[in-house]
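Every protein chain except one is present and positioned as in the full complex.
Every chain is named by a letter (A and B) in the order it is written, and numbering of its residues begins at 1.
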Amino acid sequence: MLNLIKYEFIRKYRLVSMILITMLALNLFLLTRGVGGSMLFLVLSPIVLYVFYLADIIKMYSDDLNKKTGYMLFMTPNSGYKIISSKLLAAILEGFALVLIYFIFILINGTYIIISAGNEIDYSQIIKAVDNLLSGSLGFNLGHVLVFLLAALAFLIAFITTVYTAMTIRKSIFSEIKFGGLFSFIIFLLINWVLSFLSSKFYDIITPYYDTVDTISSTGRVSAGGLAMILLPMIAVLIIQAVSLTGISGYLLEKKINL
Amino acid sequence: MNKLSVLKITDLTKRYYNKTALENVSLDFEQGKIYGLLGPNGSGKTTLMKVVAGLHKQTSGSVLINDEMLSYKSKAYVSYMPTENYLYENFKVIDILKYYNTMYEDFRYDYAVNLLNDIDVNSDIKISNLSSGQIGKLKTVIALSRDAQIYMLDEPLNGVDVLSRDTILDLIAKSHSENKIIIISTHLVSEIEKILDTVIFLKEGIVEVFGDAEELRQERQLSVEGIYKEVFRNA
Partner (left out) sequence: MEFNNNIPIYLQVIEKIKQDIVSGKLKPGEKMPSSRDYSNELGINFNTVARVYRELENEEIVFTKRGLGTFITESDQIIEKLRYTMAKNQITAFIDGMKQLGYTKEDMIKFIETENNYLEGNE
């Protein structure tokens, strides 16, 4: 499994490097336009990164399903479950890496902005300010942040698995249909519709039990535990979604694929 | 002497919505033989190989390898060489070898390096910069560098210059051994027939002829190519 993931990154290495170098160049250029340019970059870059990410994770799977180079992967003695799981994990890791890169860009540009404002950089001050912002007015602490991250991760995984399952269904059951990409997208929308229908039914079932739970305290703030309770059903649904979709994709890759 | 049937195909059928690629194909492959899978384009040779290689799923029928139903595990015993250029374009030759070495337990890395050296394929070049003849040689070397039980070579002589063809045929013959099966599909029959034990003629997805090459020569007083021309005259 590790080897499969390793090779996913080896294969996309050049493309990702090019994108990052381009962004770095863009950043440097915008820095010459002063603080405004720097902030513009911080606003634009996540959009660019997100679009690239989406395109890249689709490409990572689509190339192997649709091009002859896919034989390299599919001739290896790996089960369909292993293959789809390695793609999923590689996509998640790539997501983490890009978020990390964005944070580095924030660090660079943030430092620049602070320096140009004539202030000295004192990271401990910055951290305190952020902490005050979050915990003071919004009542958040580390617990909340972790819960949010967990929810975001679950959402990411569910999203990727839905995309991949749509592609797998298209390439196995509907392998002879033209305009595969379009058809994959239609299947993607269908799966999303079915899943939101199913999950809303699920929420309907469990909501009665939630009325008894005290999530909001008297001060009007939500505790980390309370937040977790609210988001838990959603996280659970997403996890079930991800697991079952991965299972379906794995099964189709094993039994029904036609390259 | 009954040789072990390593690959057993029973009533294999592959249907697409507008054509039938294979129709009730039943074949028994014995260890230690080189098989020629012969027929014109579209006769089903590639489809047959892809099903055994696990890249296509059959509509009906079974494939048994070592008496076990075909599964992803079978890929560890089968070395398939597709007729297309399937290698990662931005990889160097040496990177491809390393990939194979990582993914397949039976890959003989040093053996492959030496072979490529012998046949003048530079390991340091990117796949996208190789000529079609070089790629043909490389694919064959990679496939034969695996110590597999079943080798399936789909048109190994395609796009390969005349001189290199002898090299490739030589390589194939040398890879032959008592506990292996080699299946070669081609429509260039005359060059390859000397090394074939058994020939299988596939016509529009159906097995037309199955027999020992020498016996066929004796019976029909014709070369395999001659028989091929007769069988496919109207194809």
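Convention: a contact is a pair of C-beta atoms (placed from the backbone, for glycine too) under 8 Å apart; a residue touches a chain by one contact, two chains touch by 3 or more.
Bear in mind the structure is a predicted one, so any value in this text is a computation, not a measurement.
Shown chains touched by the hidden chain across the complete assembly: B. The chain that is not drawn here is touched, among residues B:23, B:161 or B:225, by B:225. Taking the complete complex into account, residues 32-34, 169-170, 173-174, 176, 190, 193-197, 214-215, 217-218, 221-226 of chain B touch the chain not shown.
Everything below uses one rule, namely that only the chains that are shown with their structure count from here on.
Averaging Cα coordinates per chain places chain A and chain B 42 Å apart.
Taken together, the chain A residues at the contact with chain B in this complex read 3, 7, 11, 14, 68-72, 74-80, 176, 254-259.
Interface of chain B with chain A (complex): residues 16-17, 50, 53-57, 71-76, 80, 82, 84-90, 99, 102-104.
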